[in-house]
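Only one protein chain is missing; all other protein chains are in place.
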Amino acid sequence: MTAGEIAALVEGELVGDASLEVTSVHSLEKAGKSQLAFWERKRRGRDLPATNAGCVIVDRRTRAAGPTLIHSSHPRRAFAKAIRAVMAPASHPAGIAPSASVASSARIAEGVYIGPLAVIGAGASVGRGSVLGPHVYLGAGAVVGRDCRLHAAAKVHGNVRLGDRTTLHAGAVVGADGFGFVFETDHYENFLQVGGVEIGDDVEIGANSCVDRGTLDDTRIGSGTKLDNLVHVGHNCQIGRHVVMAAQVGLSGGVVVEDYAVLGGQAGIGERARVGAKVQLGGQSGLLPDKTLDAGGAFWGTPARPLREQLSRQALVNRLPRLRDEVSRLRRRIEELEAS
Amino acid sequence: MTAGEIAALVEGELVGDASLEVTSVHSLEKAGKSQLAFWERKRRGRDLPATNAGCVIVDRRTRAAGPTLIHSSHPRRAFAKAIRAVMAPASHPAGIAPSASVASSARIAEGVYIGPLAVIGAGASVGRGSVLGPHVYLGAGAVVGRDCRLHAAAKVHGNVRLGDRTTLHAGAVVGADGFGFVFETDHYENFLQVGGVEIGDDVEIGANSCVDRGTLDDTRIGSGTKLDNLVHVGHNCQIGRHVVMAAQVGLSGGVVVEDYAVLGGQAGIGERARVGAKVQLGGQSGLLPDKTLDAGGAFWGTPARPLREQLSRQALVNRLPRLRDEVSRLRRRIEELEAS
Partner (left out) sequence: MTAGEIAALVEGELVGDASLEVTSVHSLEKAGKSQLAFWERKRRGRDLPATNAGCVIVDRRTRAAGPTLIHSSHPRRAFAKAIRAVMAPASHPAGIAPSASVASSARIAEGVYIGPLAVIGAGASVGRGSVLGPHVYLGAGAVVGRDCRLHAAAKVHGNVRLGDRTTLHAGAVVGADGFGFVFETDHYENFLQVGGVEIGDDVEIGANSCVDRGTLDDTRIGSGTKLDNLVHVGHNCQIGRHVVMAAQVGLSGGVVVEDYAVLGGQAGIGERARVGAKVQLGGQSGLLPDKTLDAGGAFWGTPARPLREQLSRQALVNRLPRLRDEVSRLRRRIEELEAS
């Protein structure tokens, strides 16, 4: 791909050699002559550092001798788009590895790749163009849409439906039993879980993350939602579209997360709580069961409070030594008054 | 199964059509004519909502036209029991998938199912009626009791013994080395772990959870204990019977958890700490190393405190702005007194 083609793709303005051949991407520090890099000006930032990169995507103001520049009003987005074009993997060859165990009743569309030692259960179906890595498991009746990517040892139980272009990273588990028990006299009995999981299009589920099946109805994750690694989604959760959950977030059963919410790493949400649309929840926050975070707000802490309130609480606690000293001074002044 | 048979099973009182055939269960909103649902009255709740369910388990007071009702003093428990009867999976066919790799010295009882591409190590034994899913791994000498269920890619190292009717969900790891090192001059040396893991009957271990082997003795989990997904149990932990740990709970090494304790999601327990019997520990709580939570209490926060104390601390911090204002007012009154 030439620098000129990249500039056209990202709708940037090229200054330099439009015919430069770009073969891959790298960081500004390490890129070489045939590589593309990008550079974002920090608030009080310096100019473009010295670089050997052949081509750099920069903001509109940056000028520099040496590399071919592509000016963009959103260098980061432009670079992300360019990477997808420059580094796009050749489409995966189709085929079923001879060592895979595929049930005869499974429906495998054209153009599907199934890796070595994968197991595809009875009646499972895999849509056109999907790529299943080694040791992947699809339970009986599981449904995988088109152009999905299931990495090594991703596990999809029966009663799970994945939309199109959805990615499960290595070791992710979708559709395990929810954690439901009833206490009987002196022990717990299972509350048998019979629901499923419904996952939309363009969803990502991180490595070793777990999404449990619903108790009676389905657990749902809307299209465009992205879950990082080691996330837990309990039974019956209803997660909207374009939600982001950072690593190690945990959702108890029956939690509702509305569209475009963003949950920071290690945040925990109690049973049946609701996170409103576009909420920004800080890392390690804890939302108590049955509570609601109003749409559009920023929240932090355990129990989760509006961010400003939380920060002002922290500031007040920070000033406690001063308050204690002030009270001591007042006591002495009162004693003087009393003595006079 | 008929509505009458279900009523008899759960010792409920049937009002309606005892001969109604119930083929499955669903939520009240989605159940149809041949389905069973249940309904719990909320504290200030309304009457049974409109439903198409053929049969509904309800409390003793609820009356409704339409569906056949089964009155029970514990609708939730009764429903759990009914689900197990109505939805009970047909007993799993026995057999060993040809693609499984089973050591010749392994002892596999009658009625066992071993799924495709499972690996059973030398001298491992599997008790009657147990079902091992695809990609399950049993290390050399591992012991699995009767009627256990090991889901896809559950991993059981050697030196692990599982009791009867125990379930490992997909990706769970039991018996990995504990995290033990000794510092030598400028680096860590391994403290070689040689203990095992002993797990009782009717235990559940959630998807991608990890239970480490003991250093010298065994890590132990008592009968009836239930662990949710992504839980970590460190080496040498001694966990009692009928303990419940919600998702992402973490136990350092040598922790003791006594019978019937309940640990909320993401709680963390420090080395050698002890959680007393029937303790209720709130989500995200942190118990410091070597500390004890007294039996029967409710605790919350980091460091974990009695729940009431923790709530009153939070209330006091909430009232800090008022306290600060009060101090300011007092100062002004003192200044007036001093000026007079």
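Each chain carries a letter (A and B) given by its place in the written order, and its residues are counted from 1.
The rule is short, and it goes like this: a contact is a pair of C-beta atoms (placed from the backbone, for glycine too) under 8 Å apart; a residue touches a chain by one contact, two chains touch by 3 or more.
Remember, it's a predicted structure, so these values are computed and weren't measured experimentally.
K.L.:
For the full complex, which residue in B:M1, B:L307 or B:V327 touches the chain that was left out?
P.N.:
B:V327
K.L.:
Quick one: say which of B:E5, B:E40 or B:D177 touches the chain that got left out.
P.N.:
For the chain that is not drawn, the touching residue is B:D177.
K.L.:
Return the single residue from B:H26, B:R146 or B:H232 that touches the missing chain.
P.N.:
Within the whole complex, the residue contacting the unshown chain is B:H232.
K.L.:
Just to verify: which one of B:Y137, B:Y260 or B:W300 makes contact with the chain not shown?
P.N.:
Reading the full complex, the residue touching the unseen chain is B:Y137.
K.L.:
Which residue, A:H71, A:R161 or A:H242, contacts the hidden chain when the whole complex is considered?
P.N.:
A:H242
K.L.:
Going by the touch rule given at the top, which residues of chain A touch the chain that is not shown?
P.N.:
24-27, 29-30, 37, 76-77, 80-81, 83-84, 87, 97, 99, 115-117, 133-135, 151-153, 169-171, 202, 206-208, 224, 226, 228-230, 242, 244, 246-248, 265-266, 283-284, 314, 317-318, 320-321, 323-324, 327, 330-331, 334, 337-338
K.L.:
Please give every residue of chain B in contact with the chain that is not shown.
P.N.:
101, 117, 119, 135, 137, 139, 153, 155, 157, 171, 173, 176-177, 179, 181-182, 184, 186-192, 194, 208, 210, 212, 216-217, 230, 232, 234, 248, 250, 252, 266, 268, 270, 284, 286, 302-303, 312-313, 316-317, 319-320, 323, 326-327, 330, 333-334, 337
As a working rule, only the chains that are shown with their structure count from here on.
K.L.:
Degrees of rotation, nearest 5, to put the Cα trace of chain A on chain B?
P.N.:
120
K.L.:
Approximately how many whole Å separate the CA-defined centres of chain A and chain B?
P.N.:
The computed centroid separation for chain A versus chain B comes out at 26 Å.
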